[in-house]
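So, subunit A:
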Amino acid sequence: MTAERAYLELAEVVSGYGQIMAIKGVSLRVERGEIVALIGSNGAGKSTTLRTISGLLRPRSGEIWFEGRRIDRAPPHEIVARGVSHAPEGRAIFARMTVMDNLRLGAYRRSGAEVERDIEHVLTLFPRLRERGRQDGGTLSGGEQQMLAIARALMARPRILLLDEPSMGLAPVLVETIFRTVLEINREGTTILLVEQNAAIALQVAHRGYILESGAIALEASAAELRESDAVRRTYLGID
Partner candidate 1 sequence: MEQWIQLFIDGTTIGGVYAVIALGYTMVYGVLRMINFAHGELFMMGAFAGFYTLDAYQQHSGLNDSLPVFTIASAIVAGMITAVVLAVVMERIAYRPLRHAPRLAPLISAIGVSIFLRNVMLRVTNAEAQVYPRVFPRGAIEWGDVSVSYIRIFLLVLSVFFLVLLWLFIERTKMGMSIRAVAEDRDTAALMGVNVDRTIVMTFVVGAALAGAAGAVYGMFVTTATAGMGFIPGIKAFTAAVLGGIGSVPGAMAGGYFLGITESLSTKFIGAQYKDVVAFVLLVLVLIFRPWGIFGKREDKRA
Partner candidate 2 sequence: MHGRNGRRWLPLSVAAALLALFAMVAVACGDDDDDGGGDQTPAATKPAGQTPAATQPSGGGDTITIKKGDKIKVGISTTLTTDNAQLGIPIRDGALLAIKQKGTIKDFEIEGIAEDDLCSGPGSVTAAQKLLSEDVVAVQGAMCSSGTVAALDTYAQENVLVISGSSTGVQVTDPPKANFLRTAWNDATQGAEMAKYACTTLAKKNAVLVNDQSVYGKGLMDVFKEAYTGAGCTVASEEAVTVGEKDFSPVVTKIKGENPDIVVFGGFIAEGAVLVRQLRDASVTADFMGADGIADAKFIEQAGGAAEGAYVSRGPTPAESTAYDKFAGEYEAEYGEKAGQFSEHAYDAMNVILAAIEASATVDADGNLVIDRQALIDAAHDVKLPDGASGPIEFNADGDRVIAAGTVNRIDQVKDGALERIQ
């Protein structure tokens, strides 16, 4: 154990709801510039992990470090201010607000002309959203909502992006579009922690991966190794 911390580091984090602890001592590290995939089945604690990082849940014990500072006691809005942006599970679009308002909310902590520039930027990433700008968020299709969720998360100019199940419920074509954009975002310099049930695609874009089982890390390896691992193939990729 060195004193040196990773870019994002979770150390023995225990967290959950009420008496029920959905994660029971998760430790993981994400280095700057990486895409790290967190893979696990339903109920393994993936979303809980992300919600704990972004401050929606306060860990019962353990530490979370980001850029050398502890963030596990900070409220969510401060964590956002430090550069952690979270596109939550199920997209959580503000259905009664327009697409533009959703994007502006993403840049809530900033203001001025640069916000408009950023909007322009994310709209080039997701051209589909441009057409929908005046529409209420609730009227978008599932894929559009997912795009909006990611776009909105980018509006905070995150240094790390937490993506929760971006592929959920989407047609394969759309999934591909979205993951292509994810890669692009990463190339622009944003670190990404990606939670996915669809391990195949997650491991294609990720550099490294963690397997989460019943609230604990079962395996850690590079994406390539995980893709080859028998256990992973059997459980998460389906044997083909």
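Keep this in mind: a contact is a pair of C-beta atoms (placed from the backbone, for glycine too) under 8 Å apart; a residue touches a chain by one contact, two chains touch by 3 or more; residues count from 1.
Selection criteria: all candidates are chains of the complex that A comes from, given by their letters.
What you are looking at is a predicted structure, and each value in this text was computed from that prediction instead of being measured.
One chain among 1 or 2 touches subunit A in this complex, and its number is 1.
Residues of subunit A that touch candidate 1 in their complex: 51, 54-56, 75-77, 80-81, 85-86, 88, 92, 94-97, 101, 104-106, 108-109, 111, 152-153, 156.
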